[in-house]
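One chain of protein is taken out of this complex; the other chains stay put.
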Amino acid sequence: MRAKYLQLFVFAGLLVVIQLITMFTGSVYHLTQLTMTAYYSLLIIGLCMLIGYAGQISLGHAGFFAIGGYISAFLTTYDLTPHQEKVIISLIKKTGILVSRPDLYGGSLINLHPWAACMIAILTTIAIAYIIGGPVLKLKGHYLAMATLGFGIIVYRIVIGTELLGAADGISGVPGFSLLPGVVISGSSAFRVKNYYTSWGLVIAAMALLINLIHSRIGRALSSIHGAEDAADAMGIPTAEYKLKTFVLSAALASLAGVLLTHYNGGIGPSEASVMKSVRYVAIVAIGGMANLWGALFMSLLLNYLSLRGYFGTFDDAVFGAILIIIMLFAPDGLLRKKTISDIKRLFARNTAEKEML
Amino acid sequence: MQFGSIRYNTDTPELLFRYGMNWEFFFQYIIAGITYGTIYAVVAIGFNIIYNATGIINFAQGEFVMIGGMTAVTFSHFMPLPFAIASAVLVTMITGGVIEILFIRWLYKPSVIRMIIITIGLSILIREMSMHIWGESVRALPYFTGTSVSSINLGGVYISPQVVWVVGISAIAVVCLNFFFSYTLLGRQMRACSANRDAARLCGINAGNMVTLSFMLSAAIGALAGCVVSPITYVQYDSGTPLAIKGFTVAILGGLGNSMAAVGAGMILGVLESFSIWIMPAAYKDAISITILLLILFLRPSGIFGSAEVSRLKEF
Partner (left out) sequence: MKAVRFLVAVLVLVALSSAPAFAADTIKVGAILAVTGPASFLGAPEAKTLEMLVEEQNKKGGIKGKKIELIIKDTAASPEKAFSFAKQLIDEEKVFAIIGPSTSGETMKIKNVAEEGKTILLSCAAAEVIVNPVAKYVFKTPQKDSHAIIRIFEQMKKMNISKIGVLSSNTGFGNAGKAQIEKLSPEHGITILVNEVYDKAASDLTAEVTKLKAANAQAIVNWSIEPAQSIVIKNARQIGLKIPIFQSHGFGNIKYVEAAGEAAEGVIFPAGRLLIADTLTKSHPQKSVLSKYKKDYETKFKEDASTFGGHAYDAFIILMNAIEKAGTDKEAVRGAIENMKGVVGTGGVFNFSAEDHNGLDINAFEMLTVKNGKFVVLTDTKK
């Protein structure tokens, strides 16, 4: 029981060590990409829960990420100054969720407060996930893959076709998000270390939540669904309900990641909703070992970080394609599966046993 | 005939009634729809051939179309058009076979999720490789007859001769496939494998070879489609994926595995798409076809033409 939290503490400690190393080697700039990685990881662990533990593939999670990011970006950049006189706006203003801020060029804008925008974004995502989750999760195999892929494409089409959302250019000029007094989610170099800890803090919190979930009644029910859904059904486990809840949870995490990364980057573009993004997320979960939260998290940390730093150059997509194929061909259980270690041990054990026999 | 009540995507609503639709335009849209529809249907047939043989959806199907078009353009610099197309089809066919042998054949009872991921990975890899081989530029074969401006005028409705080629060659391909599956030994062996693999094995059919053959056949038909449509649509390293998605939509619409229904479904989707721009901004055109796909999946997963029983009988 305590072991599962111990891992979290070790992980947190390692994050601190990374920060200290970058500080002492004068390379704090690495934290920028590491922070961005943290937000993608938030999505990935949610997706890992869905694919690995509930056994439902989703090729449309970039869609949820984009819904969160775009709603938040739109609400925090859409200038309400011309509509100030309208009754609804003045009513909203009284609730105190509007903020007035100066723009880059000396003018002034009235926008929704990021907190309000964030809440609206996540609640909308949850609502959408509920609505489409019902019918989508009834499907299996190819149909499920295609339906989620289709959902992702629809989101992509809508964001790239809608002028209010900036069409192909996306939305830029998204303000920082003052999460708490003194903690602003923004890409500005002044907040770099704080942002690093905030983002990874959120990942650890989400990990704690998911780990608890896996070890609870729900987690065991989920693994029974993964194993044999009909049998689970027959045992009286409300499989449909659990699948849907996991789907919604992973969508909400994706949406939160979208909101926060959008504030951090100061904008969002249609590439965040693209099919290729969804495929990448699945690739990372697959390499991590499908039903292995820690594996997915480490692979996300490694691959997102390398990709964001441009190590793959013009082969970025190709690298992910190749990884997908190789992993699925030779190690469908992922690289960091738990069994690997016991396999190696067994191999050694056998060798020694053989030697003893000789 | 006036379609006066159709909402217009312009800023001036009174324009709405000034120019409605007449029969001429109505048929022009039908022709456009048939052109799209034929392309989608051929891609969908490629999906179905592999699905029938293996029970998997090959997400890299669109890439066969792209490879076919690209290699044909490359070959057309060295040889006359018909030879270039034949060689391109051959090359793609071999590529299809090699892919099956390298990535599919030796997997023992792979799960659906694994096959989906492998074929998606293949699609990405082929696309990126093509970009590094052929570059990002756009290519096209010359028009088979006439030029880019020639058209056949049927009482105010204009048809490009290439459209006739596309529809004609596709129709011939479908008829040939039908013949192949119904009357040749090889075709019947393939059908036997898809109906019951173990029973087919017991009859001495090499089921593994049949799967390889299905990949080759599917690649060939994709490549042929890539060649005939390339004068109209052009071909580029990334033109495979959008086609694959449309083809998949059509395959599901018609009922997975049912190729004749795919032709009908292709026409329906093509015509719907071409008329959709009267009702809504063209930017959302693709979202419409995917929405239709989702609705079909939710309401009638066996397709609009298929009944649950038919979809179980995996016939060509």
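The letters A and B name the chains in turn, as written, and every chain counts its residues from 1.
Heads up, the rule we're going with is that contacts are C-beta pairs under 8 Å (C-beta built on N, C-alpha and C of every residue); 3 or more make two chains touch, one makes a residue touch a chain.
Note that the coordinates shown come from a computational prediction; the quantities given were computed from them, not determined experimentally.
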Absent-chain contact - pick from A:Ile126, A:Leu213 or A:Leu302:
A:Leu302
The one of A:Gly68, A:Gly150 or A:Gly166 in touch with the missing chain is A:Gly166
Extract the touching residues of chain A with respect to the undisplayed chain.
7, 10-11, 14, 17-18, 21-22, 25-30, 32-33, 36, 104-105, 160-161, 163, 166-170, 172-173, 187-189, 261, 265-269, 271-272, 294, 298, 301-302, 308-310, 313-314, 316-317, 336, 340-341
Contact footprint on chain B, counting only the chain that is left out
9-11, 15, 19-22, 25, 28-29, 31-33, 35-36, 39, 128, 131, 135-140, 142-143, 147-151, 153, 158-160, 229, 232-234, 236, 238-239, 242-243, 273-275, 277-278, 281-283, 285-286
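The rule we apply is simple: only the chains that are shown with their structure count from here on.
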Given the complex with chain A, which residues does chain B contribute to the contact?
56-57, 103, 107, 110-114, 116-118, 120-125, 127-129, 132, 241, 245, 248, 252, 256, 281, 283-284, 286-287, 290-291, 293-294, 297-298, 301
Could you pull out which chain A residues touch chain B in their complex?
57, 59, 135-136, 138-143, 145-147, 149-151, 153-154, 157-158, 160-162, 167, 275-276, 279, 282-283, 286, 314-315, 317-318, 320-325, 328-329, 332
